[in-house]
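The complex is shown incomplete by one protein chain, all other protein chains being positioned as in the whole.
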Amino acid sequence: MAGSLFSILIFPGFVFLLVFGLAAEFFDRRIYARLQNRQGPPWFQPVADLIKLMAKEDIIPCEANPRIFKAMPILAMTATVTAFFYIPLWGEKAIFSFTGDSIVVLYLLTIPTLTFFLGGWYSTSLYSRIGAMRAITQLFAYEVPLFMSILGPALMANTWSLSEMAVFYSKHPFYCVFNMLGFAIGLVALLGKLEKVPFDIPEAETEIVGGTFTEYSGRLLGFFRAAIDIEVIVGASLMAAVFMPFGLNVWPALGFFFYIAKVLLVVAALALFRTVFARLRIDQMINFCWKYLAPAAFVQLLINLIVKGLIVR
Amino acid sequence: MAEEAAIQAELIKKFPFLESKVRVQRARRIYTEVGPEKFAEVFDYAVKNMHFCILCTITGLDEGQVLSFIYHIAREDGTVLNIKRSVPKENPVIKTITPYFFAADIYEREVMDLLGAKVEGLAPGKRYPLPDEWPQDQYPLRKDWKTPSKGTEAKQNA
Partner (left out) sequence: MRKVIIPIGPQHPALKEPESFQVVLSGERIMEFSARLGYNHRGIEKACEERTYIQDIYLTERICGICSHSHSSAFVQAVEDIAGLEVPKRGLYIRTLIGELERIHSHLLWLGVAGHEIGFDTLLMYSWRDREVVMDILAMLTGNRVNYGVNTIGGVRRDIDADQLKQIAKAVDTLEDRTKYYIDIATKETTVIERLSGVGVLSHDDAIRLGAVGPTARASNVKRDVRKDDPYAVYAELDFKVVTDSHNDVYGRTIVRMGELLEAYKIIRQIVKKIPDGPIAVKAPRKIPAGEAVSRYEAPRGEDVHYVKANGTEKPERVKVRAPTLANIQTVAKMLEDRQLADLPIVIAAIDPCFSCTDRMISVRNDGQKRANMMKWEDLHTYSIEWYRRKGIDFSKVNEKFKKAVK
């Protein structure tokens, strides 16, 4: 009992996630800055930002529904942290696992977007509402390709459990080659989920000020920011667990190092996308997701089915 | 200067009353002054038959007893014709030229706000450039309107 409480709250649970999330944010901002020919922030910047936000006054608009307004940031954070427990990190086993946990993780990862929508909608500002509508519209576009890109590898491994998938793929690392298309789709869909350029439409600064978060301030905004940082780690861990199942059976410290490297690799890839693209319009984004991303995910499924029939059996 | 002289000649030929009123200042700059009753006619002819198809701007002037408006219109080749018309200050009514130049709308609003011209036939719209709460009878570009100096403001505050 004490052991699992420790692993939930401290390591590799909440505290570890927060610290790693902030570190990854620094990493992301630094890479982004260097790619843009800028200096970038010092290492403690994300921590300083968080402390500053936590110390500031919360302002809740009179028109907003205070209960929902306050609950949403915490809900967002809880959902992402919970999802993290079901993802195998540097061993083949996650902290918790059961048959079908991959579905649970994907649904838990949907919750932050829903909280953005509800938080934005109930803060009643015009800009927040437009941002909220965009967040939810975007959800319908990237969610299907994301699910399908995880579904393919799961089919091949013949399991719905992420931990069992890790076991399968670390036994046959060669099969990962067939999942590369799914990896690319997953990364793009993850950009949409994390609302990063070119899919940062719900918080497009030059159009709708702060989007969903226009009315958020102080601690509540801090929670949202932390939740997004954690979501980056969880999303990247999911990608790492499904598509890069290497170095899981080694000495734990080395495995830990591999895990960190894999997550940072995904973060770096996201930063690169952020640098080289302009923000799309919402209609273009949806077009892109349904016209190219979803069919590509179908192709991935087909590849997996064929490989499964011919090779894996 | 041949081109300018030709334009001058054409204007005088078409409108004999402009004799001695069309002045060529330098290359591509022609000035003329037209009385209120003939203005529409001359303007119409210049725009429609003489290819003055660009409206540079409308300048409003306070000339003591009268308010004058200069319509700067240009041709593709760079020749600018400046047609001036004057109206009495007590009743400064001019007709809108928006049928010729859609863009004239904002220039006409400007002379309305700053000089107090009354523009006939201008579609209702937002004022420009003064703030909404600016008093109706204050026209800053008129000569008798003085910027409140710092001294008077200080007195008001005291």
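As written, the chain order gives the labels A and B, with residue 1 at the start of each chain.
Everything below uses one rule, namely that contacts are C-beta pairs under 8 Å (C-beta built on N, C-alpha and C of every residue); 3 or more make two chains touch, one makes a residue touch a chain.
Everything quoted here is computed from the prediction, not taken from an experiment.
J.: Which of these touches the unseen chain: A:130, A:156 or A:191?
T.: Hidden-chain contact among the options goes to A:130.
J.: Quick one: which of A:46, A:73 or A:198 touches the chain that's been left out?
T.: Touches the omitted chain: A:198.
J.: Considering the complete complex, identify which of A:29, A:93, A:219 or A:279 is in touch with the unshown chain.
T.: Touching the chain that is not displayed is residue A:279.
J.: Tell me which stretches of subunit A touch the chain missing from the display.
T.: So the residues of subunit A touching the unseen chain are 35-38, 61-63, 126-127, 129-130, 133-134, 197-198, 200-201, 204-209, 275-284.
J.: Take the complete complex as the reference. Which residues in subunit B touch the chain that isn't displayed?
T.: Touching the missing chain: residues 25-26, 28-29, 31, 53-57, 59-62, 70, 72, 74, 76-80, 82, 101-103, 105-107, 114, 126-135, 138, 140-141, 145, 147-148, 152-153, 156-157.
In this section, only the chains that are shown with their structure count from here on.
J.: As a quick test, compute the distance in whole Å between the mean CA positions of subunit A and subunit B.
T.: So the centre of subunit A lies 62 Å away from the centre of subunit B.
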